[in-house]
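What follows is a structure written as structure tokens; I'll ask about it next.
Note that one protein chain of the assembly has been removed; the remaining protein chains are unaltered in position.
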Amino acid sequence: MDDQKHLEHEQNKPEDAERSTENPEEMKQSEENSTEMKIAEKKEIEPKKPEVPKKKLEKGPTKKRASIGKGSILVEPIKRRSFFSWLTLAWVAFTAATGTFFGMMLRFMFPNVLFEPKQTFKAGYPDDYTIGEVTTSLKEKYGVWIIRDTEHIYALSVVCTHLGCTPNWLQNERKFKCPCHGSGFRKSGINFEGPAPRPLERYKIVLADDGQILIDKTKKFAYEKGQWSDSESYLVV
Amino acid sequence: MDLIKSVINTLASPTILFTLIIVTFFFIFPLNDWFYRWNKRLKLDSFWTNRGGIKMFIILLVFFAFGLFDENFRLIVLKPDNVPIVGLIFLVAFFTWLSMKQAVDNDVHIENNENVNEYSDPDDKVLTWPDLVYIELIALVLCTVLLIVWSIGLQAPLEEPANPTLSPNPAKAPWYFLGLQEMLVYFDPWIAGVLFPSLMIVGLMAIPYLDTNKKGVGYYSFKQRMMAVSLYMFGWLVLWVLLIIIGTFLRGPNWNFFGPFEYWDLHKLQPLTNINLSEYVYIIWFSTGMPDNILLREIWGILLILGYFLILPPLFAKTWLKNLYNRLGNFRYSVFIILILFALSMPIKMYLRWMVNLKYIVAIPEYFFNI
Amino acid sequence: MSKSEKKKKESILLRLGNSQVWKSIIRSGVPRDRRGRMLSVLNSVFLHLHPVRMPKHAVKLKYTWCMGGLSFYIFLVLTITGILLMFYYRPTIEYAYTDMIDLREQVPLGIMREIHRWGAHLMVITVWLHMFRVFMTGSYKSPREFNWVVGVMLLTLTLLLSFTGYLLPWDQLAIWAITVGTNMARATPFLGHEGPGAALLSIGDINLVHAGSDVRFALLGGRFVGEAALLRFYVLHCIGLPFIIVIFMAVHFWRIRKDGGISTPL
Partner (left out) sequence: MAEKIESNQERLYDISKLNILFAVSSIIFLIVLIWTFSADHSRSWKDLQLQFRQLQIEKTNVRLAEEKTTLSELGEYKEIADRLEKAHEEFQKKSDEVVIAEDTLFSLKARLSKVEQTYNFAKADFDAVKYEYEVAQAHDLDNVESLKKKFESLQNQLYDDLLIQQQAEKEIENQTAKVQEFRSEIKRLENEKNELTQQTDILGSKLEKIDPAHMTFSNKIANAIRDLPFLDFLSPYYKVDQVVIKDLTDNVNFTRVPKVDRCMTCHKGILKAEFENDEQPFKAHPNLDLFLSSKSPHPVEEFGCTSCHGGRGRGTDFVSTVHMPSSPEQEKEWEEKYHWHQLHHWDSPMLPMQYVEASCFKCHSNETSVKYADKLNLGLNLIERSGCFGCHKIDKYKDRPKAGPSLEKVASKMTKEWAYNWISDPKSFRHNTWMPRFFNQSNNNDEDSQNRTNQEIHAIVHYLFKNSSEYGMDSVPIKGDAKNGELLVSSLGCLGCHQIAPDPLNQKTSIETLRKEQGPNLVGTGSKTSLNWVYSWLKDPQKYSSSTRMPNLRLTNQEAADIASYLSSLTKKGFSEKSIPSVDEEVLDEITLDFLKKMNSDEDSRIKRAEMTFEEKLDYNGEKLIRMYGCFGCHDIPGFENNKPIGTELTFEGSKLVEKLDFGFIEISHSREAWFTQKLKEPRIFDRGKVKLPDEKLLMPNFDFTDDEITAIVTALIGFVKDEIPESKIPERNERNLAIEAGEELIRIYNCLGCHTIDGEGGAIRPTIVAWLEGIAGASSAEDASLIQSFAPPILDTEGRKVQPEWLFNFLNRPTMIRPNLQVRMPTYEVISDKDWNKIIKYFQLKDGQTLAYENPHQISKSSSSYMAGDVIQDLGACNNCHFYGSTKPKQAALTWAPNLSLTKERLRSEWVLDWLRDPQAIIPGTKMPTPYVPIDEQIEDVESAWGKDVAKLHPDSEAMLKALRDYLWGIEGQQDVSAIVKRHLETEGYGFIVEDEEDEW
């Protein structure tokens, strides 16, 4: 009835012993286990029983070697040259294949097309915007603020440069304030308080053929890289 | 009443709270013999007695009971997703007490050359069935009961439908990441969001390899592993649990600090202007403009950082931590000290921000590289 | 142990316990003596996680706090409630939120969702406390170093599981917590498009690491938290991470036994 289990436990023994050479405490434990077993099986001792551990014990050293051989064949001394090259080749190929397989998994995560909303849109005519004001009406739909100062119109990203929250324009304090970590930005988009590391980005803004403002969110202009002087980062009015 | 509240509000402000805790922490959890002596002298180990435990429990209970009468406090504490953190506070307090009590108990035994409480004769074992299995079963049943009662009593939060264009104010990460989020206030995302978490995981994993102390296995003990326990406690209680508590209860709209009894006013303003080290150097001290060359501009910060990580470790190895260095050896010491320096950089940076409005030590936003 | 007197009479239960069917399933029958109790642990695939005999302190709640066991148990509870929730929940931006409302309003015993959510929080806490306990008893020390490492992995995975689940209700709390959380991935050095070094990874005018090809994209399946992110988090939450955590758990439990059971003072 308990043959199988019994066998298992016996098999474990040499391994336990092996490891427990480093660890006396553990040896105690495993010994305990085996004594435990003996007690447990006293009533069902079968004639085979003494044979099995004996056999195992005899084979112990050989088996140990064999098991090393299984795990790391490099130890095997035979025909060093020929198998060394085959084995190296095998492992190189296997590793490369495994790498390729993980590459496949990685590549699979990047689809060839995206179903994301359009990044280019028209935002009315320049005259729709009041000088000196921040227009927040496009924030919800397109994710931009449009700001017109005396000479320029520019489109500011509504993504906080800290962690991507959406700041709010506080009209009275004349600043953008991020609710997540308290970063503050001036009307120009330049950061002046809180943890934001850099100013808000500006989007490409040009006049379309029909005289409307065309904003392209795929093209960003970062202040710290000096891109705000790029002619597409603002619209002259 | 209002006076108590305003006192607590004031105490809860980060500078005071943090300073208080940092100053007292290592007296409660002594780092070395010097602290240990003071700990004894101040009778701080009386926390870890039954009486101390009950006192602590009562204080906590009274605080919360008292707090619940305050509308602002109630509003925050009873927010469904914050309830686990209230539970966490009690659980952490209880288990800290429980473990320390047993540890202190065992310390006495060890000092008296007695067996620790956990010791039992290796031959005198108990059968797993039914003792362990049974108490496990009971624990599971009780746990299930707790979970169901909790579930019936408190509905899981469901707010308005997701709106990608409208950030709630404040927008918070799940509570168990609020420690990280709190760090984000002081550090660039790549440090607070990527480097620190990775180091935390790596650091935790490294613990068994760094702690060469063979003592203290299988029983609660303190004195034998004083430094290990205290450092762990610091990381766990201060840099993790405390930051979570701050992030949950004390961070309000616009990520401003609010006392536990303070109304979360959307319009509250705090002076948060801060500037980089390079600006300090070139603008405020040298009164020249900022150099165009990035490396030149940030050289001071870079030197400072290099100094922090390259000069301090050998310095410590020669002085303060000589014993430790000798015990751990080169490699272990290096890893250990680097991890510790990283952990320390957190409070350091916080204080720099609070005291001198320092934003970044190295600020190269051009390459998203800020420290 | 001392209850062996009770076996005097062959009650129906006992006959049942000794029947061929019963014995074919539970080999040891009803444990009535020492051997029986040992066998009941040894023979059960579930119980043999435990050794047959244990040191006394290991049974004491005062020592173990039962946090490891509870963590595992809560994991099972979460698995079961999670599977149930999957019957009603559709991970699409059209339905995710409304399905949550329906779970609350219409689905019989929709309390499963509460159990799942609070259970998740509780599991995070129990895992932390388990780690705390293991640290305080020095149980990470040799020979259990590696199991501590595995434990840290399990902690990380627990947090990730909880985090991926956080998005699924698709409410403001969810989307913004995940937005804030995943935005950190943007700043991953070299791999995130706003991380240090990412700008260096470009050839000519071609930026190799940008919002559409960085690590955050791989996580979200898009440039922002949207439909693809919901699906990816759902898959990670329901299959990906549980698959990994189960493997680590198996190693963790196996190693507890192989490393000599629960830590014991010498």
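Observations on the structure shown:
As written, the chain order gives the labels A, B and C, with residue 1 at the start of each chain.
One rule holds in what follows: a contact is a pair of C-beta atoms (placed from the backbone, for glycine too) under 8 Å apart; a residue touches a chain by one contact, two chains touch by 3 or more.
Since this is a predicted model, take the numbers as computed values, not measurements.
Taking every chain of the complex into account, the omitted one touches A, B, C.
In the complete assembly, the contact with the undisplayed chain comes from A:103, out of A:103, A:132 or A:211.
Of the listed residues B:37, B:267 or B:322, the one in contact with the hidden chain in the full complex is B:267.
The omitted chain makes contact with chain A at the following residues, 59, 62-63, 66, 69, 73, 76-79, 82-83, 86-87, 89-91, 93-94, 96-97, 100-101, 103-104, 107, 110, 112-113, 115, 118, 173, 192-193, 209-210.
The chain not displayed touches chain B at residues 265, 267-273, 275, 279, 282-284, 287-290, 357. The chain not shown here touches chain C at positions 202-210, 213.
Rule of thumb we're sticking to: only the chains that are shown with their structure count from here on.
Chains making contact with chain A as well as with chain C: B.
Two chain pairs, B-C and A-B, are compared here, and B-C has more C-beta pairs in contact (counted per touch definition above).
A separation of 19 Å divides the Cα centre of chain A from that of chain C. Chain A and chain B have centres, each the mean of its CA atoms, that are 25 Å apart. For chain A, the set of residues touching two or more other chains reads 32, 163, 165, 180.
Along chain C, residues 34, 38, 51-53, 142, 176, 179-180, 183-184, 186, 224, 226, 264, 266 each make contact with two or more other chains.
Within the complex formed with chain C, the residues of chain A that make contact are 1-2, 5, 22-23, 25-26, 29-30, 32-33, 36, 39-40, 43, 106, 109-111, 114-116, 163-165, 180.
Touching chain A in their complex are the following residues of chain C: 27, 34-35, 38-39, 42-43, 51-53, 142-143, 176, 179-180, 183-184, 186, 212-213, 217-218, 221-224, 226-228, 259-261, 264, 266. Contact residues of chain A toward chain B in the complex are 28, 32, 139-141, 143, 158, 162-163, 165-168, 173, 177-182, 184, 192-195, 197-198, 222, 224-225.
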